[in-house]
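Removed: one protein chain of the complex. Kept in place: all other protein chains.
Presenting chain A:
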Amino acid sequence: MDYILVAKNVTKTYGNHTALSNISLQIPKNCIYGLLGPNGAGKTSFIRIINQITHQDSGEILLNGEPLAPKHIASIGYLPEERGLYKSMKVGEQALYLAQLKGLSKSEAKTRLKYWFDRLDIGDWWDKKIQELSKGMAQKIQFIVTVLHEPKLLIFDEPFSGFDPINANIIKDEILQLKENGTSIIFSTHRMESVEELCEYIALIHKSEKILDGKLSDIKKAYKNNIFNVGVQMQKDPRDFLKSLEEKFNILSSEIDPIENQLNFKVQLASRHTGDILTELSKVANINRFEETIPSANDIFIQTVNNKDNGK
C-alpha cells in the first residue's frame, strides 16, 4: 500500500513529561485517518511534529517517502484545535496573507479564494473584519485558509468544534469531497460520532503511547463479542420460553411485550457459532430479528482505554 505519512518510533519529551513514546504509524494515501485519544494523550504533540512546529527527540517521519523537510510545509494543510484569526484584520486581506505564507502567489491566492468564498456562500465577507463575524463564520474562513493551497495532506484537529450542526455538515461534506479529489486527511478528535462517519483507518493514542491502530472495519470485527440482538414472536406468553433460554444461554438483557407476545433479548454466545440458538428458537417461535452487534468506535475507545489503565 502507498502511504502518505509513515512515522517510525517517534519519541518526544518536554522536560520530565513524555508527550510521545515510540509512536509508529502508517497513514495510507487518499483516505481519512482518525487520530483518536483522550485529551492530553499526545495527539497534538504528534501533529505539531508533522507540521514541523516542534521536532521529535528521536524517530523518523516520512512524508510521501521522503524524510520530513521544511519544503513539505507547502504540501500540508493544518487546522489546529486552538485556532483563531487576527481580530482587527479584514477577512480578505487576512486570507491572502495566510495563503501567501503557504507559498501561493497573490493572484493565484485571490482566484482560489474567490472560488471558495463563492462555494461556501460568503462572498460578501471580503471587506469585513473578523471581529464583526460570528465564531462559526470565522471557522469557515479558517477552513478555507487551511485547504486553499491544495495540500496533499490535510490535518484537522477537532474540525467541527465551533460549528452549528448545519455548518458542521457543510464542512463534513467538503472534507469528504477533498478526499474524493485525492487528498489524504488526518482527523484528530475525541468525538467518536464523527469518526464512525468519516474514518477508514484509526489509531488510538493514550498516555503518549499508541495502543491500537488499523482499518476501522477490521478493528470492529476484532472487537466483536459475539453479542446478538434477537427478536422473536410466539403464539403464547414468552415468559416460560425465556426462562428455558436463560438456562442454556448467556442472556444479557431482555424485554417482553405481553400483548403481542414479542420477546426481545440480547445474548452473548460462547463462539461465533449461531446454529444452536437458532435451532432452539425456530422450534417455538418466528424469528423476526437476529443481528450481531458491532461495537461502536466509542465502545472500542472506552474499552481499550480502560483495559490499558487496568493493566490488562
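Annotations for the structure displayed:
Just so we're on the same page, a residue touches a chain if its C-beta (ideal position, glycine included) is under 8 Å from a C-beta of that chain, and two chains touch if they have at least 3 such contacts; residues count from 1.
The rule is simple: contacts and distances are computed from a predicted model.
According to UniProt, the chain absent from the figure is "ABC transporter permease", selected among "Stage IV sporulation protein", "ABC transporter permease", "histidine kinase" or "Putative manganese efflux pump". Summary of contacts with the chain left out: across A:Ala7, A:Cys31, A:Leu85 or A:Val147, the touching residue is A:Leu85.
Remark: the omitted chain is touched by one listed residue; of A:Thr11, A:Asn30, A:Asn64 or A:Gln100 this is A:Gln100. Those residues of chain A that touch the chain absent from the view are 14-15, 48, 51-54, 73, 76, 78, 80, 82-89, 97-98, 100-102, 142, 145.
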